[in-house]
Every structure is written in C-alpha cells, then in structure tokens.
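First the structure, in the form of structure tokens, and then the observations on it.
Excluded from the complex is one protein chain; the other protein chains are retained at their positions.
Take a look at subunit A:
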Amino acid sequence: MALKIVKGSIDRMFDKNLQDLVRGIRNHKEDEAKYISTCIDEIKQELKQDNIAVKANAVCKLTYLQMLGYDVSWAAFNIVEVMSSSKFTYKRIGYLAASQCFHENTDVIMLTTNQIRKDLSSPNQYDTGVALTGLSCFVTPDLARDLANDIMTLMSHTKPYIRKKAVLIMYKVFLKYPESLRPAFPRLKEKLEDPDPGVQSAAVNVICELARRNPKNYLSLAPLFFKLMTSSTNNWVLIKIIKLFGALTPLEPRLGKKLIEPLTNLIHSTSAMSLLYECVNTVIAVLISLSSGMPNHSASIQLCVQKLRILIEDSDQNLKYLGLLAMSKILKTHPKSVQSHKDLILQCLDDKDESIRLRALDLLYGMVSKKNLMEIVKKLMIHVDKAEGTTYRDELLTKIIDICSQSNYQYITNFEWYISILVELTRLEGTRHGHLIASQMLDVAIRVKAIRVFAVAQMATLLDNAHLLTGNMQRNGICEVLYAAAWICGEFSEHLENPVQTLEAMLRPKVATLPGHIQAVYVQNAAKLFATILKNQEGNTDSTAAQETSQMMIDRLPLFVQSANLEVQERASCILQLVKYIQKLQQKDVEVAEEVSALFAGELNPVAPKAQKKVPVPEGLDLDAWINEPPSESESEDEQPKAIFTKEEPKHSRPRHTEVDEKELARRREARKQEQANNPFYIKASPSSQKVYQEAPGVEHIPVVQIDLSVPLKVPATTPSHPTGLPMSDQYVKLEEERRQKERAEKKKKEKKKRKEKRSGRGKKHDSGPESEEDITPAHVVDIVTEEMPENALPSDDDDKDPNDPHKALDIDLDKPLADSEKLPVRSHRAAGAPKSSAEDGEAENATPQEPKKKSSKEKRDKKKDKERDRKRSKEEKKKKKHKHEEKEEDLLGGQAEEPVVQSEETKEVEAQPTSTSAEVSDLDFWLSNAPVPSNTQEAATVAEAAPAPEAPAGTAADSEPEEPKDTETEESKSSKHKKKKQKKEKEEKEKKKKKKHHHHHHHSDGGGEESVQNGTVEEEEPLPPMSNYCLLAENSYIKMMMEDADQVCDIQGNLQDGSQVVVSVIFENKSDSFLKSMEFNVLDSLNSKLQRPEGSGPHDGLTVPFQLPPGVSNEARFVFTVQSIVMPQKLKGTLTFIVKNEDSSTHEKLDFKLHFTCTSYLITTPCYSDAFAKLLESGDLKSSSVRLEGVNMPFHHLLARICFHHHFSVVERIDSCASMYSRSIQGHHVCLLVKTSGQTVSIDAKCDEPTLLGNVLDEIKQTFSQC
C-alpha cells in the first residue's frame, strides 16, 4: 500500500498541473486546439487512476478548460468523486468545478445529496462554507427539498461565516423549492437582527430579493426595515433597504409619507454618492405613489431634481448617467420639473458617451409638448445624420417615432410634417427598423383621415423610387417601408393623382427582388389600383385606356406567377385570371368597373392590440379540448406547410442585422455610390429622394443635386416661397410656425376686441407670455379613428405577466400562520409514507427509492465505482442514523422554540400565531398611522433572541387594550400567550421537568436563594427564551430537594388596571407517589401587602387551593395581593398545608415559604415610543441615579435581553453599545434607563419620579448580573 502511494506521487511528478497546462497552451499558440485535445486525453487518463490527488489535479485543469469553452460535462462523475474527498484541498477543487459546470440537467447531481449533507454538517466550518458556495451555484429542486432543513439549521450556526452563507443560499432554495419559504421565513426574519453585520446584511439582501418580486407579502416587515434604516450605518444594507422601500411604497402610500423625512435627511447628510442616489430614487418612487399633492411635496421634488442636476453636471460620467436615469423616473409624474432642465438634457445629447446619449434620449421622450415637438425632432434628425454606428442611429430612429406617436399622437399638430419625417427616415442606410416606420405610416394613414391625400401622394413617390430602397436588400430592413407604401396606395387609391403611373411602378420587374411578403402586398394592391383605374377610365368615352391598363396587368403579372413565394404566386395567378376575364368583357364593351371595385369595397378599420385576447371565451367552450383526437405521430410532417404562412413575417422582422465597423461601412458606401452612378434610374429619380444627399458630405453628389432644385412634393400652395435647401420636413416646420403665428395674431386680435369690451371690468389681464399648450390647435381638424374593440371585450389588462417567472411561485402569504403540514422535509420524509416515529425503519427503506435508478444505469458501466459508492452510502447511512438520534435528543431538549421539525412545539406555534398575525397587521397600520404605537414590536425581537419574533406584537397589542378583566377565563381570549399558558401549562411543566434533567445549568435569578417564590414572568410578555424558563425552574429544583412531596413555582405579576394589586401564580407539582388534597395557601399579611381573601373570611384564614393533585401532576393557582406602597421590596411569610393520602394512611403536611415581592415585580413592561421617551426625559420631573456593573461578560444584546426579561423593561432605542429602556410601575411611575457598555463595564443611568423605587430596582438589576 505504502509502495503504491510512493509510486503514485512519483507518477505525479510527470503530470501537468494547472500552471503547466496554462504555460503549454501559451506556448502552442499556433495549434492550440490540437494541444488542448492531447491535454484532454491526458486528463482522461489521470481521471482513471485511483489516486484522488491526481484526479483533483485533473479536475482543476478541466475547470480551466471549461473557461476556454470546452465541454467538460463528461467528467461530471469524476468531479463528484473529487467533491467527496475528505481533504479540504481536493474538496474545494471539486466544488469549484461543480459550480462552474453543473446545472439543473446534470444527472449526477442526484448523487451529491448525501455528500453535500455530510459537508454541511462537517465540524470544519470551511468544509461547510465550500459546500454552501458550491451548492448556491447548482442547487436543483431536488437538492433544495432534501437539504432545506439542513441549511435552515445552519442559519443558527455559531460561526457568523456559516450563518451568512446559509442565509444567502436560502434565497436559491426558495427559488427552487417554494414550499420552504414559509417554514423558513421566521428564522430568516430573525437574522435581520443578527449581531454580526455580515449576517444581517445577508438577510437584508435575501429579503430584498424576495420582496422585489412580490412586494405585497413583505409589507408587514416595513416597520422592521424602517428601524434598520434609521439605525444602520452600513451603506450596503442601507442601499438595499432603501431600494426595497422603493418597491414597497407603491403598495402603501402611507409608508411613503413616513419615509420622506428620513430620506430627505439622508440626502442632505450622506457623503456617499451611491446612497444619495438610491435615496433620491426612492423619494421619487414615493412621490410617484402619492398622487395627491401634499404641501411640501414640491419641495421634495425640487430637492431631487436639484440634486440630480448636480449629478448630471458632474464631470464623472457615471454620475451623469445615473442622474439622467433617475431624472427619467421623475419625468413620468412631474414632467414640469424636468422640463426646466431641457437645456442640460439637450446638451447631453452631444455627449461623446453613447450610454449617456441614450439616457438623454429617454428623457426627451417625456419632455416634448405640442410646442417643442418639431424643434426637438428636428434636432434629433440632425443627430441621425451625424450618428456613427448603426445601433445608436437605430435607437435615435425608434426614439423619434416613440416621441411622435406617444399617447395617440397627442403632440403632433401637423401630420403632413410627420409623414414627411417618416419619409425622410426611410433614407437611413442599413436600419433594421423599417417595419417600425412602415407600421407608423400605415397607422397614420388609416387613422388620420384628413392626411390620406397627402400620405398617398408621398407613398406614390416612395414606390416610384423603390429601387433606391432595394439597393442591397439582404441587409436593408428599410424595404419594409414599401409594404406600407404599396398598401396605402392601393387601399386609398381614389386619392392618387396619377394612378396609372403608380400601377406601373408597382409592377416593375425589379419588384420581384423584394421579400415575398412585400411582393404579395404589391400584387394585391395592384389589383385594387387596377379597380380604381378602371372606374376612372370607364367614365371616359375612350375605352382603349382601360384596355391598355388591363393589358399591362396581363403583361406584368406572369412575373409574379412564377414567384417562388407561395403567397405571391397564388395571389398573382388568381388576379391574372381575373384580369384576363375582365379584358374579355372589356373587349365586348361590357362595363365591369363597378363589379371589380366591389371586390375591394368596404373600409378596413384598425383593431386594438390584444383585441382578440380580450374576447371572453364563451361558456361551455373548452379551447384545450381536441376537436378531433389527433392520430398518431405519422401526420406530424403535414404540419410543415402551415409554418410557411405563419412564420413568414417574423422571419423578416427579426433583427438580422450584424454590427458593421467603420471600414466596412465606408466600403459599402463606396460600393453604393458606384452602383448609383451606374444605375440608369438614378438620375431620373424624383428629386425628393436626392434631397437627403444635399446634407451628406461627398462632393460627387453636388452636381446631381443641383440638376433639380424644385421642391419635391406638393407643399400647400399658400406658401410659395420657401428656402429650397431645407429638407422637406423643415419646410413644414416653417409652415407650421407661420400658421401658428397667424393664429396667435388672430387670437390676439380677438382678445383685444374682447378686452376693449371688457375694459371697464376687472382691469388688465396678463398677456399670456409664451403660448401655452392649449393655444396650439392642430393644422387641420384631425380625425383620429380610434381602434376597434370587439363588442364584449374584457377590460382587464392583466395578461402581461410571464407565466415562467420563477418568482411567481414565491408569491406566498407569509403572515398566515404555519399549518401543521408545512414544514421542511426531514430526511425520513423521503420514504413516502414512512411514519415519522419509526424513523429507523424509514431510513432503511429510504435509501433505496432514490438511488436504484441511478444505480442500474451505471452498474453496467462501472462496477468498481458502484462498489465504492455502496461503501460510501452505507457509511453515510450509519451517520444518518446517528444523526437522527441526535436530532431526537434535541427534540427532547427542546432545541429552538421555533424548530419546525419539532412537532410538539409546532402545534403550539400554530395555536399561538393566529392572534399574533392579526396583531401584526394592525400593528403595521398603527405604525403607519403615526399613532403613539408600542414601539417595542421590533425590540421584542432583539430582546428575546430565541423568541419567535412574530408573536411579540401579540403581547403588546393586548397590553394596550385598556380593560383587562380579572377573570382569567376571558383573559384567555385576549392574549395568545395566556391561552397557551393556560392550556399547556401542565404539559409544559412536565416537559420542562424532563428537560431540566438534562440542563443542570445554574442561572441567576433575582429571588433569594431559599425562597420558594420566583419573580420573573409577566404573563402578557412575549414568550421568553426557553433557557430562561428553565432557569426559573432550575432554581426551584433546589427547593425540590428540600421538600419531598410538593413543589411550587410562582410568578408575581403586577396588575395593570388596579394600581395596588399584584397577582401571584403558583404552580404546584406533586413529586411524590401519594395523592395530595385539601391544600391551603396562607400568608401572614403585612401592613403593606395583604392577600385578598373572599368576603367573610378572617384576616388569618388560608385560601383553599381549588384542586387536588394526583401523583406527578402539577397545576397552577393564582392569588391576588393588595399592595399599598411599591417603592420597597417586600417579603411575606407563608405556609402551605395539605394532606398526603396514601393507600393506608393520610398525613397532614406543612410547607413554609417566603414570598419575595421585588420592586421589579411591580414594574410592567410598557412599550414607549422614542419621541415620548425624549419628552419624558426633558420634562425634568425625574430624579436620576446611576449604577456601574463590573465584569459583565456577555454580549450587549444579551444584557439587554436580561434586563428586559427579568426586570420588565422594553428597549426604546438602541444605538451600537448604548440603549435606552423604559418601564412603568403598576402605580404609574416612569422608569427610564440608559445602558451603556464598554468592555466589561456596564453603566446604567436611570431616571424615575420615585427615587426609592429606582434605587431598589437598580440594586436588583445589579444583583441579577452579579449572579451570572
């Protein structure tokens, strides 16, 4: 064996390691692929060896090759082998490789479950860490389900390093296994207040990711996050939280109101730009969510805009970019505030940075108005001409169209101008947005009736110049425009000036080079045109013209009949036959025009997008049901032809464009010029198309342009003089301006008249300086046809969600109480139906169902490996069993109160939660409504670390209820805790007793050593950390030893309503084998404190305990005391008398005890709002006192928890190592503490309106900590 190892390591000397591989690749630059393939062969050899070190080395090299793009999935099994090495070095290599190349479909992942589980529970935190990191990259639904519980346990690991990783990975687990979200959420929430900032940040991170997708489920966390936001100093955390609030505010405007102030403060105070930027962003989100104008909103907006302007003006391009980005958000709701910065934004359009230009373009979109639209678009058109690189130019093009068409062409006053802009845009080279322009043309022409004449004329020109557009067709998306042009000319052919010429243009042989779907439209519309022409010509006496047209059709159409495109062919042959028939009729002098045009009668109306979707499915119609059952697969080939029709169009609209660099562009331009020069059509072209080149640089074009200086298109005759050098659209701008001026002048005249009439009235009005939006009326009455909707369309618009979004599954209500069935699967659950109790049986069966499949497939291939695996598995199973035992033990010990695995605990939780959730919801309302709300909802969680946070508010909510009846039965309904305690007390006590046997901790308590009475729990309090509960009892076990047959636990609790009442709850437990009965409880009253006895009984009579105790049973009784003064602690002596009944005898027994009423037992945990707290301190009525505690060796939050727990305080505010706390006595004394810690010294400054009480409370606190 040893020899083998030595041999192995000698062999290894000649293996390449990663560095050698890299070096080799670098030395073989010419034949890299060949070199790598030999390396891969070597790696394959290495992977076959037994030595794990060799394998690991090989896998490491594979990881590198994967980066270079080589598929290494064939080595997946070897990677798993390396992952399962016991050495950290190799394990790490294995997990790295797995995280790089495993994914959901990697089948060997199934084999890793147990290995990962083993690593997760490894004593070495780095093994765990490596496993978590790896798992985060390749977690599958199966892994998530199987490991969720293990990971959840890790969230409470002692090492923050593991905790933070476990918290982060939970997000991935949730995504893959949404059922785990609810069981795991309480603990995740707990982690928001983890003492380690890294863990806290991780938890914030995860919750923010979750909340971003389904914000409404996380609204109830808003108070907690708000608290974090105001207390955290970690900018990462702050940014995340602020971003989260940005997502929450749209759902809850009240939240926004609350946020504005702290956010504005942050904006003013922070020096971190990233934080500032996110604050501004969230303020914007808030302002958007608050639709109604609150008074100081304009101030906030102004602040934001002003800060953003600073960002945009900054020389740092990054800030400029972000500034513009945020500005565009403001734009949506407050366009006015942004519009004032138009100068700045237009300036950004000239920036050398494309990203910034694009952002500025976005902004322009919202800044247009009727007034400045033309001006802005003109500027953009100049940019289009100047633009380098097609991406940016295409972006400009889409923006121009977006800007113009937004909100139903709201800002367009002159559609002639718009059409000419569109026509100008068709001259862009190599754009891929031809279809966009085309659809705009169609849309405008169809919907704006008044523009049709103009549009048709323009389109006719376009068709005439079609050869320009088809220059190099393959790359030229612009030919799509011809689709629109042909259709418009055909559909509205009655407006055509010279239909015959257009028809001729549409039937040119060159058309056959156009894409099929365009040809099809050409053919169809040629027929429409033909019908119109016939109609015109038949009116004339000369019938030859009509016959000539028919002849032209017959001559030209056969070209299309031969088309390879099915659609073109079909239409062409159909129309050809039709025309032939018409010709025949014409030769017989039959009037056909009427009938032919009847073919195309009727108007085509635009249909609203999604109209089809919105038609409700008629009742009883199942769209998914087969009409005819599909025959077997044999027919699948028949479906092919279908695709030809449906896929045709998308094919062309798909961006087929490839990036072209400058050189290539230049080359192409040259080629095009050549082509144009040789093109016989070029010179004949309509001048309008040449206009564009006037502006383009290039000397060759000048003479061409100068041949024709006439204005290309019919500009309305009213303006005969216009500068010839301008592009067409500019002429319309001019015209429009003139028109507006005229209008204005007219208006002024009218106004003057009016004013003259009104002179005597109110005096002068302001001259309306710059014209306002409403003043501009569109050039001609534009009748915008609205889109048609089916009659019974549904108004809903919620069909936009992507059904494949993984986050959809995470849309889970987190406030609902956990149901019994909801828990993370523990291993034994894998065996379907295996009962939990028989865990070990389940285990044995369990191992099988998952793996046999795997095994059988692999078995044939590799028996050796299989054996190995078997060995591993059996080992793991042993481990599992062992682990299982541990878990069981844990259950007994109670573990964490929230552990959902522990069934007994869970049922309790279920019971407890209903009230708590409702309380929580109302709590959010309280919080949002700015009422003086119990602020300790959050503190409660800090205070009792292990206590389930969601229950906390229940207590406080109940507390704030003014009347709390003494009757205990009704109390049950009030407080969940009560209920729980009442019903479960007995059981709980027993449990605790059992637990006690395991826990022989000695913990502090504030009662005296010998007393049978223990102060501590106020019953309305939140559930206490289980540890402390034990310690109360542990204290009592002491008594147990002294007493043989009875055991008492006692709670002393102040009664809120009656300033002089204290309730003492005593639990009696029978520890003997005998029956206890006739118990009498008696106390020697003092002057100050008296036991309340039923009316008619004497001052020394005892109270009968209302129950008997069989062996081993415990029960609780409550006794009420009246107290006069509460400033001093009290001790009352008492006796319990009872009869012990055996089978043969019965004896009378007596037990003495001392009831210790500490001053803290008169305090009631009362939440206090920080402002109220500050007021209280300022009022000056309080006397102060202070105390120092030395050598306190516990974390600060533990310290606070102790004070809260044992002395009934609540935390008002905590900042780092300093906290303010508050409590109130049953007689209404305020007690305020300021606790500071440095090192092991804790100093407590306290204020109270009753100095004696305060002194005693402080003494008691001191005592508490001296005992620990």
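Here, a contact is a pair of C-beta atoms (placed from the backbone, for glycine too) under 8 Å apart; a residue touches a chain by one contact, two chains touch by 3 or more; residues count from 1.
By definition in this document, contacts and distances are computed from a predicted model.
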Assign the chain not included in the display its UniProt protein name, restricting the answer to "Enoyl reductase (ER) domain-containing protein", "AP complex mu/sigma subunit domain-containing protein", "Origin of replication complex subunit 4" or "Histidine-containing phosphotransfer protein". "AP complex mu/sigma subunit domain-containing protein"
In the complete assembly, which of A:W236, A:Y365, A:F1075 or A:Y1169 touches the absent chain? A:W236
Out of A:K165, A:H341, A:K399 or A:H1156, the sole contact with the unshown chain comes from A:K165
Tell me which of A:E209, A:E252 or A:E1260 is the one touching the absent chain. A:E209
Among A:C39, A:A76, A:L111 or A:L132, choose the residue that contacts the chain missing from this document, as touch is defined above. A:L132
Positions on subunit A where the hidden chain makes contact: 9-10, 12-15, 17-20, 22-23, 26, 53, 56-57, 60, 63-64, 66-72, 87-90, 92-93, 96, 100-101, 103-104, 126, 132-133, 136-137, 161, 164-165, 168-169, 171-172, 198, 201-202, 205-206, 208-209, 212, 233-236, 239, 243, 271-275, 277-278, 316-322, 352-356, 358, 659
